[in-house]
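One protein chain is absent from this view; the other protein chains keep their places.
By written order: A, B and C. Residues from 1 in each chain.
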Amino acid sequence: MKRIIPMWIAIIGGFAMMLSSFIPLAESAGEMFADVFNVVAAIAFVLGAGSLAKQHLEKLSRRDAGWGYSIITLGSFLITLFIGMLKIGIHPNPSFPQAAYSGSNDAEGSAWSWIYEYMITPLTSTMFALLAFFVASAAFRAFRAKNTEAILLLGTAFIVLLGRTFAGVVLTGWFPDWASGLRLENLSIYVMQVFNTAGNRAIMIGIALGVAATGLRILFGIDRSWLGGGDA
Amino acid sequence: MSAGNFNNTNASARSWFERLDRVDRRWIFLLMFLAVSGPILWIGVTGKTLPEAPTLAARAVFQEIDQLPARSLVLISFDYDPASAGELQPMATSLVRQCAAKNLRMVFIALWPLGSQVAQQTIQDVIRDDYPALKEGDDFVNMGYQAGNEAVMKLLLTDFAKAFPKDSRGEATSNIPILKDVKMASNFPLLISISAGYPGSKEWVQYVISAYNDKMNFVAGCTGVSAPQLYPYFPQQIAGLLGAIKGAAEYESMVNESLEVDGVATAPKYLQAQRRMGPQLVAHLLMVGLIIVGNVIFFARKRRGAA
Amino acid sequence: MTRQAKTWLVIGAVFVALLVARGMIGQGLGRVYVKRTDVTVTLPDAAAVNSAAAGASSASASASTSASTTAVSAQATAPSITSTSLASGTTMSWQEWKQVPPLEFIAAQKENPAQTEITLSWPRTIGLWLAAFFTLAIFSFLYADNPFYKIAESLVVGVSAAYWGVIGFWDTLVPKMFGALTPGLVKSLVQPSLIAPEMLQQISMVFALILGVMMLWRLLPRGGWISAWPLAFIVGVTAGLKIVSHVESDLMAQAAATMKPLIVSVTDASGATNIWDSWWASVANVLLVTGVICCLAYFFFSVEHKGVVGGAARVGIWYLMITFGAAFGFTVMGRIALLAARVEFLFDDWLWLIDPNHLRGL
Partner (left out) sequence: MRITHKILCRIFTNHSWKCVATFLCMAMCCASASALLSSCISNAPLVDTAIATPTTTTAPPWFNSEKTALFLWIVFIGAAVTVSVWLAKSGRPIRIRRIAALEAVDNAVGRATEMGRSILFVPGIQDMDNIQTVAGLTMLGRVAKTAAEYDATIEVPTCRSLVMEAARDTVRASYLSAGRADGFSADRITYITDDQFGYVAHVVGSMVREKPATCFYMGCFFAESLIFAETGNAIGAIQIAGTAESSQLPFFVAACDYTLIGEEFFAASAYLSGEPAQLGTLRGQDVGKFAVVVLIALGVLASTILVMAPNTAAAVWFLDVLQKVLGG
């Protein structure tokens, strides 16, 4: 029973949603679901926060290796939560001074924007910037002409890499007009518009069918592994 | 290929290419850091930038905005956050600058939670600093962020005020002069989206542009990673496309050229993209070099293996 | 001392020495200046508010009839606010600080050395140094895992988890759920311009609240299985929605876009056929259609990749590899731009080595 009811909920919800796309009266059902989902996800933050607190408190109480870092995580989590939830130091919006919480957390000079600007931004964008290093090491290691597939992969990457900088202009810019299609910057656009379009289109069509089949497996109750593996 | 494959190689008998093949990847990291930081220092000190030759897609963006009559409404969607600002901010700055210089009326929206902040910053840097005559509410307005991704786009098709009931100052949409005649998205002759992923330009095409292709033009700026997915839509659905910092630099140079005043140097904030093409060039050459070295090693080893 | 520890020590020492040297040359480094502005607002008169609220549902009409109480609660949360009672109502004033480039500070100092309008901001200067520290700490991960990275990692996890929780609360729960269920409260405290919620919206939010409570039931000792219901609803509805949207926008639209003629005739301005352009356009279409069909052949599951299908699948894989190579090449550009932005932060904002935006008049 504990598995049957959720399955029926999924089936009924799914079919109803599918049908609603075709009924003009119910066309906004999808948008409504998006709202409902966002609210549920926001409420579920309590569960995530609980899990986060639990894992670090356990580490602390067990004095696991690196428990000091758990203090940092927990402390920064609680402080940020406190500042943000209560809008500490945020003035009301000048248009509505009578509403105490009308000010935005993002106001310049607030503690919240300090956290955002001097902690979140440098930490996350530097993490993002690590990719520049990883594309280099991945290209060095993986782009070797082992077989036809690999040659095509690295050859295209090579053309695009060169074609997207001034180097491409210098190397092939002197090509006469009738051969302008072979200039690196034009070649890379041609690759984009023909090969890349073909590849992406097929991938998209495949994905659409894959999504449809995955969805139907769930809605027909064939695949229940998301409810837990097998037929237990 | 894992290093374990070569465990039986005698260390003293290793040839140059085997040593090079097993080079610690941290050397590659160091080379990459130098390739990026060197040109930044050099350009920062000398102030020189590389010339740009605009490609078709970037020229189309410029023309789409240029051909609009003054006071036209433009919907600008900031679908990125500060994490991608390095790549997209120069485009946003130049796009807003061209719109402001053309005296178009701009409505800023954001479908990414932090997009609203980025839009606010762009408004400050371009409109408030350099076009102070433009008034918030009459000439431009920042509607802030709305949660809901595609749902917001679909809502825009039918009811703008419902999708964005108030602006970022808290003013109700019905009280904002610039939006007096706006009922739905089709009231905007041009849509600009600057996007770093989902939701972004692709969703705009799927949900909004495909619904009224003939009534609304669409130009997009995107990160390098999403450019390949958007090229199939160019030039039918997406009239103009700025791909990554290269597209931004091309477009920036066009905007700068069109707004150039003799004897006045372009403000440095309008040269961001062109400045960043310097490190791009050296880093790209490094990547090309790495691929070549990798293959030289590969063929050298293959020959040794065959011999 | 291990070799790694020695390396760290050397790197650290060289770095600190360079930093000290940098601090002694020229204008120094890493300071943030701010400019003070005073903001004064007048609270709407209680009587005026009442009449406006009674008149119509104007956006500025506040549901609150007790302006003074809200002022008190505002005071509690924002310590620097001072409020004074005037005949017409109550005014509130506070100070705001905006960041200004060092150039403005220098100019202001030159004009009046005793000015206090533009000052060095200690919180922001410390923030800037912290940001630089975090940037370097994350970069240090490229060399090896180390305590600096671990500190940065612990911090980013804690701060960002709370950050998104707060965003979820103020940007989703408050306007959507509380705005629909307790509009009066939201209007008086957060968003006076809130539009009265529709019935349907209220029903959906009650539903969302029920689902949310079911999710949280898991925290109770008994009956945690009920949280499977909201999850099942989400999974089912997602499946239903995505089937429709993917078939429509990916399958049908993409297939329709591929039905292109294999022979194209391109005419130039004078109306004559341009043979070269036509040929190239035709080749492009042939390649495109072949590519789509071959790639689809690669995805066939119930047919072994042998014979014709095998050949097509092989061509399909080639197309996919070209697609991936192109995407890789394009992406490199973006990734380098991101690194360049971080390096610029270090060199420009923090070390003041370069000044591309002419903020310090170098």
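The working rule: contacts are C-beta pairs under 8 Å (C-beta built on N, C-alpha and C of every residue); 3 or more make two chains touch, one makes a residue touch a chain.
Because the structure is predicted, anything quoted here is derived from the model rather than measured.
Chemist: Give the labels of the shown chains that the missing chain contacts, considering the complete complex.
Modeler: The undisplayed chain, in the complete complex, is in contact with A, B, C.
Chemist: One chain is left out of this view; which of C:161, C:189 or C:284 touches it in the full complex?
Modeler: The single option touching the absent chain is C:161.
Chemist: Of C:22, C:150 or C:360, which sits in contact with the chain we cannot see?
Modeler: Spelled out, the listed residue whose C-beta touches the missing chain is C:150.
Chemist: Could you tell which one of C:13, C:120 or C:262 touches the chain left off the display?
Modeler: Result: among the candidates, C:262 touches the missing chain.
Chemist: Which residue from C:207, C:279 or C:300 sits in contact with the chain not drawn here?
Modeler: Once the missing chain is taken into account, the touching residue is C:300.
Chemist: Residues on chain A that touch the omitted chain in the whole complex?
Modeler: Touching the chain left out of view, chain A contributes residues 1, 4, 7-8, 18, 21-25, 27, 34, 37, 40-41, 44-49, 51-52, 54-55, 58, 120, 123-125, 127-128, 130-131, 134-135, 137-139, 141-143, 153, 200, 203-207, 209-218, 220-223, 225-232.
Chemist: Name every residue on chain C in touch with the hidden partner chain.
Modeler: Its contact residues with the unshown chain are 138, 141, 145, 149-150, 152-153, 156-157, 159-161, 163-165, 168, 215, 218, 227-228, 231, 234-235, 238-239, 242-244, 246-248, 251-253, 255-256, 258-265, 289, 292-293, 296-297, 299-305, 320, 323-325, 327-328, 331.
Chemist: Contacts of chain B with the missing chain: which residues?
Modeler: 2-4, 25, 83, 158, 186, 197-198, 211-212, 214-215, 225-226, 228-229
The rule we apply is simple: only the chains that are shown with their structure count from here on.
Chemist: Between A-C and B-C, name the chain pair that shares the greater number of C-beta pairs in contact.
Modeler: Here the pair linked by more C-beta pairs in contact is A-C.
Chemist: Distance between chain B and chain C based on Cα centroids, please, to the nearest Å.
Modeler: Spacing between the chain centres: roughly 14 Å.
Chemist: Taking each chain's centre as the mean position of its Cα atoms, how many Å separate chain A from chain C?
Modeler: Spacing between the chain centres: roughly 11 Å.
Chemist: Any chance you could list the residues of chain C touching two or more other chains?
Modeler: Expected reply: 142, 172, 176, 191-193, 257, 323, 326-327, 330-333, 335-336, 338-339, 341-342.
Chemist: What are the residue numbers in chain A that touch two or more other chains?
Modeler: 30, 35, 38, 95-96, 102, 121, 124-125, 128-129, 132-133, 135, 139, 154, 157-158, 161, 164, 192-193, 196-197, 200-201
Chemist: Using the touch definition up top, name the residues of chain B that touch chain C in the complex.
Modeler: 26, 29, 32-33, 36-37, 40-41, 43-45, 47, 83-87, 113, 145, 147, 150, 165-166, 170-172, 174-175, 206, 210, 223-225, 227-228, 232, 243-246, 268-269, 271-272, 275-276, 279-280, 283-284, 287
Chemist: Over in the complex, which chain B residues touch chain A? Could you list them?
Modeler: 1, 25, 28-29, 31-33, 36, 50-53, 55-57, 82-86, 116-117, 120, 147-151, 154-155, 168-171, 227-229, 231-232, 234, 244, 246, 277, 280-281, 283-288, 290-291, 293-295, 297-299
Chemist: Touching chain B in the complex: which residues of chain A?
Modeler: 30-31, 34-35, 38, 93, 95-96, 102, 104, 106, 121, 124-125, 128-129, 132-133, 135-137, 139-141, 143-146, 154, 157-158, 161-162, 164-167, 169, 173, 185, 189, 192-193, 196-197, 200-201
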